[in-house]
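Okay, structure first, notes after.
Yeah, one chain of the complex is gone here, protein chain that is, but the others are all in their spots.
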Amino acid sequence: MNRFLLPLSIFIVVVVFLGVGLKLNPREIPSPLVGKAAPDFSQPQLYDPATVFSPADLKGKVWLLNFWASWCSGCRTEHPVLMELAKSGEVPIFGMDYKDQRDEALAWLKRWGNPYPVVGVDDAGRVGINYGVYGVPETYVIDKQGVIRYKQIGPLDPDTVAKKILPLVKQLESQ
Amino acid sequence: MIPEIGHFALILALCVAVVQGILPIYGAAVGNSALMAVAKPAARGQFLLVLTAFCCLGYAFAEKDFSVLYVAATSNSQLPLHYRLAAIWGAHEGSLLLWTFILTIWMFAVTLFSAHLPDATRSRILGVMGLVSIGFLLFMLTVSNPFERLIPAALDGRDLNPLLQDPGMVIHPPMLYMGYVGFSVAFAFAIAALLGGNLDAAWARWSRPWTTVAWCFLTVGIAMGSGWAYYELGWGGWWFWDPVENASFMPWLAGTALVHSLAVTDKRGGFKVWTVLLAIMAFSLSLLGTFLVRSGVLTSVHAFATDPKRGLFILAFLAVVIGGSLALYAWRAPRVGLGGSFAMVSREGMLLANNVLLVAAMGSVLLGTLYPLFLDALDLGKISVGPPYFDSVFVPLMTPAIFLMGIGPLAQWKKASLPDLAKRLQWAFAVSVVTALALPVVMGNWTPLLSLGLLLAIWIATTAVVTLRERLAHVSGGSFIERLASVPRSYWGMLVAHCGIAVFIVGVTMVKGFESEKDVRMNVGETATIGDYTFRFDGTQDVVGPNYTAARGTFRVSLDGRETTVLYPEKRRYSVQNQVMTEAAIDPGLLRDLYVSLGEPLDDGAWSVRLYHKPFVDWIWGGCFIMALGGALAVSDRRYRIAWGRQKPAVPVSTGTARRKVA
Partner (left out) sequence: MTWVMLIVLLLSGQVWAGEARPLADDPVAEARLKHLAVELRCLVCQNQTLADSNAPLAEDLRREVREMIAKDMSDKEIIEFLVARYGDFVLYRPPLKATTTLLWVGPFVLLMIGATALIITLRRRAHKVVDVPVTDEEHRRVEQLLAEGSKRS
């Protein structure tokens, strides 16, 4: 090969990568926890602070864990999707109220509806750190053995639910 | 109405650019002087049109015309006039207009100072610049129009990002862009030479001053950006190896290599092919930087708001401009001749070795900047490449480069002798080593890096002295002053620029080695001591600025019981964006900066306060300004002044292109 073509070849490779890079979101960080056991916690429940909510109670079920907060605008965006999903009864969504004020969280759920059978409270953000949450909303799909199978970063949309979450839930249910 | 005039001026400028990009190049190819003659008026016309557009946008900002989307998005009625004008380049669309405007300024400059160039060469140069300009004008007119209307008009604007409301921001982007875009001239010279097949020593001589001027602007631009980060971000850092900083640093490294490589080509006719490649590289990296900052492929503290459509446009533009020129290079370069012969140990050899080091450093910055993207694109995970990586890679690459920097100017052209060089430099070396080892011990903190930094700085300084002494020894007669004056300015320029590096290294080394910081909780009347200076906190006051409210702290600073200065750091809240900014207060000094920034108010009137004592930190920017001064001195050398006034090519066309040899 003509060695004067070398700069051009290198440049073409770089351009291809940059082109692929345009489609990627540099701010989305894949979780190393997918495929690992969901970290344990026992947090007070939002509606009943005296009772604790723990993933151990959900062994044998496929469920979603949704981190949200009343101050988070993305949560407002995804809320109708969660309501729809909850109504369909395909999979239970458990909430984790992340770094929030109790009264504001209650008011928020009252106003927009509550898709969660149980909401845990993570006021110090420690559960969030254990789950590798870096920005709410984030949603985890957890299987019957308590292993994280999928993590959604940012708001859920109907498309993701229909194409990713529900097929995955069906597959996990059948195992 | 005015914005429409601006918009229309841009459309006309595009038409002119198309004419300028096609006719003169075609004319030069077929030898039609009428077509070639189009280049000059077209370039000047384009300059006037873009100037008109620029003024129209400036007028819209000055008149607070919030029916223009861009004005409404980046300014506010409360914003003072000078920041409203700086807001022209406060976001994507306007900064693109600045880019284009500066490109036409450079074009205009080429039309002014190219009387001595052959017609064909000048036409090709202006033609290539016209082609580059087409891309930017199209970009603006299709997906980033700064004159887009907002109907109905906004009642008030969303304000300029408070981070950018700073005097440094008024001047930093124009400087930086003068540098980036200035490399387009060297690029156009190189492409013109490849097109014309006359890649000779004259080409190098013509390119040199243009490249050096662009390099000076870029150096100052980067230094100002770094200074801005230092006092505006409020945590005392001055370089973060952020993708956007790297985007400006890569063209600087390539440009520095180019300045040196041009010296070899100019003096000795050698390595033309390499020099041409560097000229293409320096400008390509400027364009790549534009892409990285505006496309959103990388996250950065100061990236523009991003839009994938824009990213795609710039990428396509990049592919055409850089791809095209590299293809032209691959096609034409094999025919370029070799130039003069020289031995490995010679000034040429050392300049080229320095080139290899600079380009390797540039490649590392590029690799580190793009590597996360590569891995992500291949779905191999996400990583972050940050300061620890760049620091550990950069120091080993730059150390030999700086070592060579001391020797190079002393080595003869063509062939030098190592033992001879060693003999001439033994004292410089001994003095550097001893001082570098002893000084940190005297100052009470010895670390290997500290000694290394000082060694390099002192090495540059002592070798510069040796170089100058030897140079003067060759000049016979006259008083010392006369002999000093007889040294050409380009030579002084080289020495000064190198000493700038030494000053810069002293700054970096001393700050890293001796800076101290304290996070304290201060009640009114309490004191804190850092680096022998005692700070007394006298409480905060509420102050009201034009578009912000602030808590302003008063700190009385004393040294040995005597008050030296009073500092007023602020915690500002900009009302429109409701954003809190920390305005650090700095007492700059030749030997140290004192830096105070207010943290958060705590209970009972106390504040969390961060204090820094930063020895020699101003040397970092001082060094950069000295480097740029060196460049300016070199450009003011008489041979360029003469060349610019002449009508004919200053250097006879060399035999380079006639011989078909592979370099």
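Letters A and B name the chains as they come in the text, with residue numbers starting at 1 for each one.
Please note the rule applied: a contact is a pair of C-beta atoms (placed from the backbone, for glycine too) under 8 Å apart; a residue touches a chain by one contact, two chains touch by 3 or more.
Everything quoted here is computed from the prediction, not taken from an experiment.
Novice: What shown chains does the left-out chain touch?
Specialist: A, B
Novice: Which residue among B:G381, B:P546, B:P588 or B:G605 touches the omitted chain?
Specialist: Per the contact definition at the top, the residue touching the missing chain is B:G381.
Novice: Thinking of the whole complex, not just what is shown, which of B:A109, B:A360, B:L404 or B:L449 touches the missing chain?
Specialist: Answer from the full complex: B:A360 touches the omitted chain.
Novice: Identify the residue among B:Y26, B:F113, B:W331 or B:Y389 that touches the chain left out of the display.
Specialist: Residue touching the absent chain, from the options given: B:Y389.
Novice: Taking the full complex into account, find the residue in B:F317, B:F514 or B:F537 that is in contact with the omitted chain.
Specialist: Missing-chain contact among the listed residues: B:F537.
Novice: What residue numbers in subunit B mark contact with the hidden partner chain?
Specialist: Interface with the chain not displayed, on the subunit B side: 200-201, 233, 235, 237, 240, 242-243, 267-269, 299-301, 303, 337-341, 343-344, 349, 352-353, 356-357, 359-361, 363-364, 367-368, 371, 375, 380-389, 392-393, 396-397, 518-523, 525-529, 536-537, 599, 608-609, 638-639, 642-643, 645-646, 650-652, 654-656, 661, 663.
Novice: Please give every residue of subunit A in contact with the chain that is not shown.
Specialist: 29-33, 99, 124-126, 128-132, 134-135
As a working rule, only the chains that are shown with their structure count from here on.
Novice: Help me check something: in the complex, which residues belonging to subunit B touch subunit A?
Specialist: 273, 277, 280-281, 284, 291, 295-299, 308, 311-312, 315, 318-319, 322-323, 326-327, 329-331, 333-334, 370, 372-374, 376-377, 381-382
Novice: For the complex, which residues does subunit A have touching subunit B?
Specialist: The contact residues of subunit A facing subunit B are 2, 4-5, 7-8, 11-12, 14-15, 17-24, 26-30.
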